[in-house]
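Missing here: one protein chain of the complex. Every other protein chain is in place.
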Amino acid sequence: MAIREGEVQEFTLEQLKHLVSERALRGETVLLNVGPQHPSTHGVLRLLVELDGETIVSVVPDIGYLHTGIEKHCESKTYTKIIPLTDRIDYLSPMSNNLAYVMAVEKLMGVEVPLRAQYIRVILTELQRIASHLVWLGTHALDIAAMSVFLYCFRERELILDIFEMVSGQRMMVSYFRVGGLWRDVPEGFEEAVRAFLKLMPARINEYERLLKRNPLWLQRTKGVGVISPEDAIAWGVTGPSLRGSGVNYDVRKAQPYSSYDHFEFDVPLGENGDVYDRFMVRIEEMRQSLRIIDQALRRLPRGPYITPDRKVTPPPKEELAWSMEALIHHFKFWTEGFSPPPGEVYHAVESPRGEFGVYINSDGSPRPRRVHFRAPSFVNLQALPIMAKGGLVADLVAIIGSIDIVLGEIDR
Amino acid sequence: MAPFLVEAAIKSLILVLLLLTGFAYLTLAERKLIADFQARIGPNRAGPYGLLQPLADAVKLFFKEDFIPEYADRVLFVLAPLITLIPTLLIFAVIPFGPELTLFGYRTRLQLTDVHVGVLYIVAVTSISVYGITLAGWASNNKYALLGGIRASAQMISYELAMGLAIVSVVLTTGTLQVSGIVEAQRNGWLIFLQPVAAVIFFITGLAEIKRAPFDLVEAEQELTAGYLTEYSSMKFALFFMSEYVKMIGFGALMTTFFLGGYLGPFVDLYPGLGVVYFTLKVGFLIFVLIWLRATLPRIRYDQLMSLGWKVLLPLSLANVMGTAVVVALTA
Partner (left out) sequence: MTLIQAVFVLFAILTLGAGLFTVLSRHLFHAVLYLILSLVGVAGLFVLLEAEFLAGVQVLIYIGAISILIIFAVMLTRGMARNPGPPLNNQSLAAAVIAGLFFVLLAPVIAGFPWPQATQGVPADAIEALGRSLVDPNQFALPFELASVMILAALIGAIFIAREKR
């Protein structure tokens, strides 16, 4: 059924009955409403769960409780002013969102980014991946009731947030990347802070792994639970660690290298069985690989400009305004009107902590985009939840939601 | 008859008062300890070191709205917290806290009553302690609560037998059903050394019976929001909370009595008062272990809980009882 603009599609109860089994309508199974306010749905996700005893017959995810209208909002902002909006899509990995968006605009306009900016972008997005995986590990462990891990993970995440605050002035909503480079160069002490983190972190990751991997209860709760086959995962468009847990080798950083990821050596960890345990191990290993990438990038961090000198997309340096009329005009034009990419459309994807995060921009040549769409990995990955959860128990459902690592801000946008 | 009644009344009063303060400070101890395990500070605002925190909690709970859902089974909904609390308090009636001693010129035993079938009494009372939770789950008329209630009864059925059999091996070894007799029989060595398998089984099944982590499926906040507690608020909630912590103390007391020599320890015959100290220390250690486990272990799953109970613990405890019987028969 095609929906025209401005038309609201309404469903009757009859049209929705196919979502649950016949037995639910006869009262043989129980329909349990999980969420939107529930401790383990990682936000305002609502699930309609059909239970036979404690066995899950079907799961119907219901989303839209966190709709923020970011995509529509983008249409009324200039290209630069959209960057802060992207922070708020996947609020656990703003750096990755920033990166995907600015790279899409750069691709649209053909802007060259200085190597230093590229490397710093890599360092920060990899730090972001670790921070995001730490939140995931903590909450995932908490869902299975290993509650101490949660606080250990947040302790280390704090260090990363401190680094973010150092470079951007913000701990979470960083908005640090700009079209053509960065907001400003990294401050003094940045390299030392990252080095200190690199030194500390491997032991801590080993500690988390030991806490959980050697725990028979943890293994019982995760091994063989929430299995999704590689075929199903591909068919549902699952990406990121959830896909790699099923053994499919697809990582945007390797498949379509961006921001000089091809300069660095790293492995893509893969699972075998596609269960909760494999997804857990993939993410743990990914944290180690991220450390490897950061280490290489930091060691080879080149000197040079942090943003492109192209005045089309970059405001002129402040001191130039005092003596250059041209710079003043550029400054004025840039901050009031913004810049206008050529008409056309572009898609650019990065490997966010949750999977392939893509940005689609449709430009009509004006300073504001005609349409912006974000391919949110959480949204796509969540679709695989019913397949993974079917036949499991209520307790498994919680573990599986945790293992997909969804962020509701990204799902509803 | 009269002095006996007066004595019993005084003892019960002291016991209940001790348990209630013990419960209040146990909540604080648990929060502090878990905070330490998790590299946090824990409650430190109410009074020095947060010592007034239990008081603050109590005041808060008193002033909360006492809510009864519209479609709840009102009578059962109100009764359930009481039915949960009473058996947990009843357990303490037969637990000896110390040896016989002379207080104010009056020879008495630090035990409320020393029934002949004390062990049977304990097993019987623990077997009915699950009713409160099951009723709460039913009466709330809430699907989460009902799932919690079903889990509670299933868990009880699965672990009751193994626990009973572990206690049977204790009874076989000591040759008495009297609780004080079991303690006295451990003068030559704690039963945990004589009956290590029974001790382990009792520990695990005991955890399951009092629904502590990792067997806290009944309230599993990550799965069932709060299980049977979902609809409870104010003082009714406080009663459940209280019984949960009193159960922890009760579990510690039973484990101590059955396997750790109860109040026995060095010089306890010279200074009988020491018995209480030993008893408290042993119970305190066991409670520490319970808190430690809660901070460390993930929760077991419903079906895994069942298979652990039926396929591992029950056969193991049966074999242990048989083995004990053979040894007892041969040595008698």
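Which chain is which? They are A and B, in the order written, and residues in each are numbered from 1.
Here, a contact is a pair of C-beta atoms (placed from the backbone, for glycine too) under 8 Å apart; a residue touches a chain by one contact, two chains touch by 3 or more.
Source: prediction; values computed, not measured.
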Just to verify: which one of B:Leu33, B:Val123, B:Val200 or B:Val289 makes contact with the chain not shown? B:Val123
Given B:Phe23, B:Phe77, B:Phe92 or B:Trp138, the residue that touches the chain left out of view is B:Trp138
Of B:Ile157, B:Leu293 or B:Leu318, which one is in contact with the hidden chain? B:Ile157
Can you list, in ascending order, the chain B residues touching the missing chain? 76, 115-117, 120-121, 123-128, 130-131, 134-135, 137-138, 146, 149-150, 153-154, 156-157, 160, 164, 177
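The definition used in the following text is that only the chains that are shown with their structure count from here on.
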How many angstrom between the C-alpha centroids of chain B and chain A? 46
Within their complex, state which residues of chain B touch chain A. 34, 37-40, 143-144, 147, 151, 213-214, 216-217, 220-225, 294-304
Of all residues in chain A, which touch chain B in the complex? 30, 32-33, 38-40, 54, 141-148, 150-152, 155, 212, 215, 217-218, 220-221, 393-398
